[in-house]
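Apart from one protein chain that is not included, each protein chain of the complex appears where it belongs.
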Amino acid sequence: MQGRWKDSIHLIRPAAVFLAGLLLFLVVRAYIVPPTFGQYGHYRGAVLDEVRARPVKYAGQETCAGCHVEETEVKGKGKHATVACEACHGPAARHADDPGSMRPMKPEGTALCAGCHEMDTAKPKWFRQVNTKEHMPGMKCTECHAAHSPALH
Amino acid sequence: MMTPVPGVEGFMYPNEVELQWSLLIVLYPYITGLVAGAFILASLERVFRVKAVKPTYRLALLTALAFLLVAPLPLQLHLGHPERSFEMYLTPHRSSAMAMFGFVYLWYLLVVLLAEIWLDYRADIVRMAAVETGWRRWLYRALTLGSMNISEEARAVDDRVGYWITIIGIPSAFLLHGYVGFIFGSVKANAWWSTPLMPIVFLFSAMVSGIAAVMLLYMAAMYMQGKKVDMLCLDTIAKYLFFVFLIDFSLEMLDLVHRIYEADESFRSLDFMVHSRLWTSQVVIQIVLGTCVPLALLAAVLVWRFSETARKRMYVAAGLLTLVGIFAMRWNVVIGGQLFSKSYLGYTSYKLDFATREGLLPAIVLMLLPFAILWALVKLLPPWKPEEGDRDGVCPAAP
Partner (left out) sequence: MDATRRQILKGAGLLLILGARANPDAAPEAAGAAAEGAYNPHEHLWGMTIDIEKCIGCGNCVRACAQENDVPEEYFRTWIERYEIEGGDLEHPKVSSPDGGKHGFPPSSETTTKQFFVPKLCNHCQESPCVQVCPVGATFDSPDGVVLVDESYCLGCRYCVQACPYGCRYIHPKKMTVDKCTLCYHRITKGLTTACCEACPTQARVLADLKNPADPVHVFLRENKVQVLKPHMATRSKVYYRALDGAVR
């Protein structure tokens, strides 16, 4: 029995090397895992706030309406009531934060109108469409329609 | 109406045009397959007492180690952020098959391969620590881990422990490669990959490639040392290769027949792919040249009598074709699974670069690296006694 122990004792050495490695790993792991990991689930909890902190570029309809009362009222009564300002004028959060720093774009009418209203059989039937080549050729849409409330004026 | 995108035919979801997993990811299952296969061949002698393959026992272990050391490199090279890969050990996601790779890998490397090699070579290491000079002496002394006890009793203990490690090692080798198959087989979004047969097909093809590789390496090593090849050993390995290959081929054909007969929503798309973009690599290289021809060669040896020289030549041809065929199989799984759209309405193509991070050049280097490591290992831990190359040339204390 004693001889057997003596002749197996060398096996302790590789086992000790493995255990030391494992221990080192566990110690390092305890220090290096991000502190908020596991706060909500198997991920870094702090990332939620990091993603939230990304900059907003589209200010949102309510923000536009806060200042541009007249335009909002006109638009609200017409066919474009559901179209948000920034759908045509582009992202304007910088303008909302500091109106002087940047002016939202004033789109060129006809091309913008065609982007939605050009005749296309793939578009739903209820949606008003025109063939811009046949429908008053050579004229600008805005000569007859106001962009904010496009019924004929 | 269709806007032509280069290399794209039909409709792909716009983010699908670019392939995600490249040639390097083809290498990864190929290399781990060689590891698992070589180890299983080694365990034949140890656990199942197939005496005839004894001359390849240590070579198979060293081959497995050399390839295992290289196995994570293609993955590492492929990552967008290789410096973050240790996160897999820090915060492994238990539901991810990939997260388990690190642990299976370490378990296999440390607990199975290194332990088994150390126990088997311990007597030689202690002997060389006494005989050698210079840095080699220090290296061997470090490798003894400070124990010089190589009494008959101590060797008997080593052998007993080594036996049990091999027994643990067989399911571990199965796990290592079966799990690689699971990584692909469990992706339900991908019809080409998603099959429960994937792990088992990967496992058997791993054994096929590993056995073929060790068989070729053994012949090459004997040839380079000007020694005589043990024909009984070679014939036995070839026989195992044949039977394992037959199982592998049956499983793959079962998968194929099943797909054709069920013909689910993905079938038309995949069938077209096999008949067009994958025709050469799948049908010509993998099935005909890489499977049918070597199977026929190996079967011929079992049925008819051939001279020793003829047999050797047939084995070399069968072995090489097998390795090419299994590589093609990995290619067809990994690359093939990304050529078709998940909408089943179109196909993209894979453009292989040369000297880029995931190009052909690093792939060639990664494929040569295990051979360089193996060469160094064979120098450091000779698998055969210096003066003999035959079946007596194994560890003297082995039973």
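Per-chain numbering from 1; labels A and B assigned in written order.
Just so we're on the same page, a residue touches a chain if its C-beta (ideal position, glycine included) is under 8 Å from a C-beta of that chain, and two chains touch if they have at least 3 such contacts.
Everything quoted here is computed from the prediction, not taken from an experiment.
**Student:** Just name the one of B:Ser151, B:Gln225, B:Ser343 or B:Thr356 that touches the chain not displayed here.
**Tutor:** In the complete complex, the chain left out is touched by residue B:Ser343.
**Student:** Just name the one of A:Leu22, A:Val56 or A:Ala151 that touches the chain not displayed here.
**Tutor:** Among A:Leu22, A:Val56 or A:Ala151, only A:Val56 touches the chain that is not shown.
**Student:** Can you tell me which of A:Val74, A:Met102 or A:Cys116 touches the chain that was removed from the display?
**Tutor:** Of the listed residues, the one touching the omitted chain is A:Cys116.
**Student:** Considering the entire assembly, which residues of chain A contact the chain that has been omitted?
**Tutor:** The list for chain A reads 24, 27-28, 31-32, 34-37, 40-44, 46-58, 60-61, 80, 82-84, 86-87, 90-91, 115-116, 118-124, 126-127.
**Student:** Could I get the residues of chain B that touch the absent chain, sorted low to high?
**Tutor:** So the residues of chain B touching the missing chain come out as 1-3, 11-16, 18, 20-21, 75, 78-81, 83-88, 90-93, 95-99, 101, 183, 187-190, 268, 338, 341-345.
Just so we're on the same page, only the chains that are shown with their structure count from here on.
**Student:** Determine the centre-to-centre distance between chain A and chain B, using the mean Cα coordinates as centres, and give it in whole Å.
**Tutor:** Each chain's C-alpha centroid was found; their separation is 45 Å.
**Student:** Which positions of chain B touch chain A when the two form their complex?
**Tutor:** 89-91, 93-94, 110-111, 115, 118, 122, 145-147, 149, 151, 153-154, 156-158, 161
**Student:** Help me check something: in the complex, which residues belonging to chain A touch chain B?
**Tutor:** It is residues 3-4, 6-11, 13-14, 17-18, 21, 25, 29, 32-33, 37, 42 of chain A that touch chain B.
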